[in-house]
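Omission of a single protein chain aside, the complex is shown with its protein chains in their original locations.
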Amino acid sequence: MSHNTFGHLFRVTTFGESHGISIGAVVDGCPPNLPISVEAIQGFLDKRKPGQNRFTTQRREADAVKILSGVFEDERTQGLRTTGTPIALLIENTDQRSKDYGEIRDSFRPGHADLTYDAKYGIRDYRGGGRSSARETACRVAAGAIARLVIPYVSIRGSLVQMGPHKIDRSNWDNNEIENNPFFCADAKAAKEWEVYLDGVRKSGSSCGAVIEVVASGVPAGWGSPLYGKLDAELASAMMSINAVKGVEIGEGFASASLSGEENADEIRMKDGKPDFQSNHAGGILGGISSGQDVVVRFAVKPTSSILNPRKTITSQGENTDIVTKGRHDPCVGIRAVPVGEAMMAIVLADQYLRHRGQMG
Amino acid sequence: MSHNTFGHLFRVTTFGESHGISIGAVVDGCPPNLPISVEAIQGFLDKRKPGQNRFTTQRREADAVKILSGVFEDERTQGLRTTGTPIALLIENTDQRSKDYGEIRDSFRPGHADLTYDAKYGIRDYRGGGRSSARETACRVAAGAIARLVIPYVSIRGSLVQMGPHKIDRSNWDNNEIENNPFFCADAKAAKEWEVYLDGVRKSGSSCGAVIEVVASGVPAGWGSPLYGKLDAELASAMMSINAVKGVEIGEGFASASLSGEENADEIRMKDGKPDFQSNHAGGILGGISSGQDVVVRFAVKPTSSILNPRKTITSQGENTDIVTKGRHDPCVGIRAVPVGEAMMAIVLADQYLRHRGQMG
Amino acid sequence: MSHNTFGHLFRVTTFGESHGISIGAVVDGCPPNLPISVEAIQGFLDKRKPGQNRFTTQRREADAVKILSGVFEDERTQGLRTTGTPIALLIENTDQRSKDYGEIRDSFRPGHADLTYDAKYGIRDYRGGGRSSARETACRVAAGAIARLVIPYVSIRGSLVQMGPHKIDRSNWDNNEIENNPFFCADAKAAKEWEVYLDGVRKSGSSCGAVIEVVASGVPAGWGSPLYGKLDAELASAMMSINAVKGVEIGEGFASASLSGEENADEIRMKDGKPDFQSNHAGGILGGISSGQDVVVRFAVKPTSSILNPRKTITSQGENTDIVTKGRHDPCVGIRAVPVGEAMMAIVLADQYLRHRGQMG
Partner (left out) sequence: MSHNTFGHLFRVTTFGESHGISIGAVVDGCPPNLPISVEAIQGFLDKRKPGQNRFTTQRREADAVKILSGVFEDERTQGLRTTGTPIALLIENTDQRSKDYGEIRDSFRPGHADLTYDAKYGIRDYRGGGRSSARETACRVAAGAIARLVIPYVSIRGSLVQMGPHKIDRSNWDNNEIENNPFFCADAKAAKEWEVYLDGVRKSGSSCGAVIEVVASGVPAGWGSPLYGKLDAELASAMMSINAVKGVEIGEGFASASLSGEENADEIRMKDGKPDFQSNHAGGILGGISSGQDVVVRFAVKPTSSILNPRKTITSQGENTDIVTKGRHDPCVGIRAVPVGEAMMAIVLADQYLRHRGQMG
């Protein structure tokens, strides 16, 4: 959780720029002897892969992941297993189109990290956003696939619950629909409407934001490291660290401010010898510790800054100018944030689980 | 950012339970030679102190802070200064009313951390919430006062922008009003209305939530540690770690999802030789790095769980029961979260500043 | 392991100066439900306490420890237990003699941290060494007493194996003798001789160094976090962080350089179904991981810099001068380092154990 490393016992360090040789991650602290396969990791990467339909960027990356270390195939153990040593993952950048970067080299795109990287570092790899590109999130997804191996009994499911100003109708929720549309949307009717809406956005050269909900089921009560490593605090940090995210909420979130204490309290009864909550306004977290209910996080993604319509900006030489993003254009970057949010949920939970096990046995 | 420590170079470790002997904090990594006084720290604590009006808990704590270490008064330096060694702060608990804790010892209050602490630790100091009590936030405020000394040119101002369902009218905003009402509210008209509203909530034994906005002005462009120590990610973690917080947003936040790319982009012109942003939807942060604009954070506080109306719950023995909070009652805990949010902003910024200076000189 | 905090899951943060109000420690990450008592902690502190005989400093400190938080006495649990929240320990400074500090305020004592603290911080609490005083080690001993509770099956025993140039005769080793002399010496004959030797050193106003050996028995095979959190690397860091320590070695240590590969290899046979090592040149650690043998660490303490004979030095104003330490004088500070070394061993092992349990279950 400093610089380019996330986590404490389950630690993910990522590296690489959008248009460099490759991007990658080192996953450290993973328990040994977990069965692992490149194919399983690749499966999660494919969900995030660009260019799969007209609604996401047309950049064409194979996003083929390689495991460089930390696993071992022994004739005795039969099949690849983690060894407890660092697992290095590498993804080569194959679609590094040679092009003229002149404009984004010299002018700061409003809403992008161009200006702030320049202010901080005085030098930046401007090609495709460099380190600040959403391309880095592929590493998160790959690392998240490994995190899931640590907590196989936890089921993590992300979906888009709002596109632009259009929210889903929760009474239409059907988990089976999530994989049935290009938006990871659980409301089939909304997905249909979004298709029309997003086509309009795309054709107009504009972009829109989104809200993603990620739910983890099967998290036992007791995970979390109060007070500054609270489960919700780390989820907030994890989600906010994803490109373009501007807000995070747990359970009822901002809406809880408008509820009365009576409405908001999740009452409890016993059922089958276990606590049975009558509602889940808390989003499965109390005092920074999981309660055994579903852990529910939502995060807001702002509209992509790269749009085809000119915006006022300045050059690095301090002159006023206008800028237009050319070429590939992602009308709703929030769609591909769904597998990324799932991955960050997995990483936070795996790390909290290991720390919990460390302190508690 | 693990267990009970927050920060990397500027590090705050807190300890203590609501009804123990004392609470306190150790602030490590503070630069030396900063003029410091107990009175200045006390001033911030007094803003958070309970029992100051009928709208906050009637617990009566002096909240008198003592500095145990890390400062030195030398005849040559004239006046107390930091020495660069750990600054230990101690606040004694004076209002530990002897009372029967039977009910909250044995029954889990819905919405409280009772059940989850029990699930995690198997033992807890149940008196007044123990470690999970909002009392700990006094330590944050004291540590935040020291953080401000590190970045004296940054001005940090928190205020309540929503109480229960009632938002302020931003066209009434007047910074001078914030200190003029018991709600840290910049809209004098709203404050008047809230008074009536909150009296009703209080008398009915209920509670309500709130939304707090914290703005830091004077933050230079360039602070932030991408990608996992992004300025916004750490602010999200910092605010979410405050008791009862369920959501955090930066700048436009969740509302940005509904904006178009054109609307959301903060256009830039040159003015007096500097970048001049035409708007601040980004909340002063791009790519996890400060842009030089105001840093704007909002967080939602849920309604206090301790209410005077009975709620269904279970006992630690697994039996159904009802529970009512007795005694002191805080109808809107969000009010006292204002100085706490300011303190966390100060701590995050001081830490990021030192890390920035470490890497960049 | 940064600034004033040691450890990862079991974390110790210390604060306080030699002549300030108090010194103390916050122990975070301790497992809950461990029976704990002030008396047990005090017992370890008493071993380190100054002024117990003519061979240690005549400073008179009660070194009475108070527990401020993190423990709970419940009528049900009967007796004090840890709660899993931060345990704050406080020791008041009672022997802060009012005296003229003029000389050590203005002149740098050779071999002391005076000059370097001044170079780094530009300000320092010069009274009695301030933060750099060996007084801080009382906090380590108190924290170490808690660490022992985490691994009660591990037995940790420190002893002096060399005073000045005089080594013990290992053929005389008798663990029972360690408590029978003021030097924690397992060789009764050597202890007798040291008494005469140290009286001479003391009376001449000089000082001497020492070598301490700390052995931990009962450490299971498998603890250690390779490659940069190796068990031996952390022991080296832990011991070297104690005041006046200039060298650390594991097992055969520096002597291993002179052995052949055949001599140095600890051969293994099976015995009672377990590996039985034929020797322990490795000091119980292979590849940074415990082997199940005794963990053996030695560290060298330099002679106390505070001596009664004048030494050439400079003033903070950059003038040549001579300096003599006045008043209390500790002829062999290594003696009191024995319980400190034991404490650091306990802290390293407790932390490594929790991390091992985190990763491995």
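Lettered A, B and C in written order, each chain numbered from 1.
Just so it is clear, contacts are C-beta pairs under 8 Å (C-beta built on N, C-alpha and C of every residue); 3 or more make two chains touch, one makes a residue touch a chain.
The structure displayed is predicted, hence computed values, not measured ones.
Chemist: Using the contact definition given at the top, list the shown chains touched by the missing chain.
Modeler: A, B, C
Chemist: Taking the entire complex into account, which one of C:G84, C:G158 or C:G209 touches the absent chain?
Modeler: Answer from the full complex: C:G209 touches the omitted chain.
Chemist: One chain isn't shown here. Among A:T83, A:S159, A:S207 or A:Q293, which residue touches it?
Modeler: Hidden-chain contact among the options goes to A:T83.
Chemist: Of the listed residues B:R54, B:K203 or B:R357, which contacts the missing chain in the full complex?
Modeler: B:R357
Chemist: Touching the missing chain, which residues of chain A?
Modeler: Residues of chain A in contact with the hidden chain: 3-5, 11, 13-17, 20-24, 26, 28-29, 32-33, 66, 68-70, 72, 74, 77, 81, 83-88, 120-125, 130-131.
Chemist: In the full complex, which residues of chain B touch the absent chain?
Modeler: The list for chain B reads 8-9, 29-32, 84-85, 226, 354-355, 357-361.
Chemist: For review purposes, identify every residue of chain C that touches the missing chain, sorted by number.
Modeler: Interface residues of chain C facing the absent chain: 1-6, 8, 14, 108, 110-113, 115-117, 119-121, 131-132, 136, 162, 164-165, 201, 206-211, 221-230, 232-241, 243, 245-254, 256-270, 273, 275, 278, 281-283, 285-292, 300-307, 309, 311-314, 318-320, 334, 355-356, 360.
Note that only the chains that are shown with their structure count from here on.
Chemist: Please compute the C-alpha centroid of chain A, do the same for chain B, then give the distance between them in whole Å.
Modeler: Each chain reduced to its C-alpha mean, chain A and chain B end up 27 Å apart.
Chemist: I'd like to verify one number: the distance from the centre of chain A to the centre of chain C, where each centre is the average of its C-alpha atoms, in whole angstrom.
Modeler: 46
Chemist: Multi-chain contacts in chain A: which residues touch at least two other chains?
Modeler: Counting only residues that touch two or more other chains, chain A contributes 8, 226, 355, 360.
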